[in-house]
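Missing here is one protein chain; the remaining ones are kept as they sit in the complex.
Showing subunit A:
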Amino acid sequence: MASKSWLNLLTFLCGSAIGFFLCSQLFSILLGEQGDTQPHILHNDPHARHSEDNGQNQLEGQMNFNADSSQHKDENTDVAENLYQKVRILCWVMTGPQNLEKKAKHVKATWAQRCNKVLFMSSEENKDFPTVGLKTKEGRDQLYWKTIKAFQYVHDHYLEDADWFMKADDDTYVVLDNLRWLLSKHSPEEPIYFGRRFKPYVKQGYMSGGAGYVLSKEALKRFIDAFKTEKCTHSSSIEDLALGKCMEVMNVEAGDSRDATGKETFHPFVPEHHLVKGYLPKTFWYWNYNYYPSVEGPGCCSDLAVSFHYVDSTTMYELEYLVYHLRAYGYLYRYQPALPENTLKEVNQVNRNEDPKVKLGNP
């Protein structure tokens, strides 16, 4: 019967397809095993030599059984360490209970460790993370109130432990070494604060909240004093603007944080948004807010950038890798910023007894 032979044909085809598939799996397993039966001790040991090496490859590595993180053995951090002692920065990170695992955790795992002191500010205390409980509510409209309370807390408990006081969000990435370089040219007794300067609403401009801002000790004292003497208002729904207004009222200068070539160091977005021409549309608010002429493309950003904002968790680690790990070997950077004079003297003092070949290299 015709239908029966059709059915037979169908089952035959099904069978052959299954047979084909099964065999392919079988073969790949067999071939995989064949690869594994060869001694793979060498696979995990990058220092091993090969028996059939007829001396042509000139492999010249030494076995380092005390393998530390040897990538950084030839890295000289004298200048960075000197600045760590001289320019003490207390960082406080604006966060909340719902963001500890999602965001604040990655800040803690990366740049926060380089602050002289770091505090995570939340509406509630969390002893494990740990966070400081500001006893406020959460929400965008609470930001200014949280900011005031955070600075109050820092002022009351840590005023003498630092020279500069940096505020950042839990999606801000900060390069502390570059911040210290920027601040080393100023004194903590100056009434001044730095960040990404915006021009609207405040005559001397104000600093973008997300890109982070840093107050000198004097600026912090005046900020706290402003509320005691009621020169500044507590209520505002726009944290950075309100703080900027208060700074102006208290005669704290809005500083110029650009580098020696005029490039911005604090950034309200991630590198991609600044570096790629046309990424931010021309109608975007950003273009009208910058105090200094806005630049997109490579001129957007200083080599010694201090901060980026809207940094998600992956990008936090990527930036950490790009700033502190990956580099172009032997590359002579175009931008060679001057060392602060005092630092130069101190570091040279230390190096006087060392091997003259180990110079300062490329800062």
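Everything below uses one rule, namely that a residue touches a chain if its C-beta (ideal position, glycine included) is under 8 Å from a C-beta of that chain, and two chains touch if they have at least 3 such contacts; residues count from 1.
Operating definition for what follows: contacts and distances are computed from a predicted model.
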item	value
The complex's invisible chain, by UniProt name, from "Glutaredoxin domain-containing protein", "GPI transamidase subunit PIG-U", "C1GALT1-specific chaperone 1" or "Protein YIPF"	"C1GALT1-specific chaperone 1"
Contact residue for the chain not shown (choose from A:C115, A:M166, A:I224 or A:C301)	A:C301
In subunit A, positions touching the absent partner	4, 7-9, 11-24, 27, 31, 34-35, 38-40, 42-44, 46-48, 50, 52, 56-62, 64, 67, 69-83, 109-110, 175, 177-178, 180-181, 271-272, 275-276, 279, 297-299, 301, 303-305, 313-314, 317-335, 337, 357-363
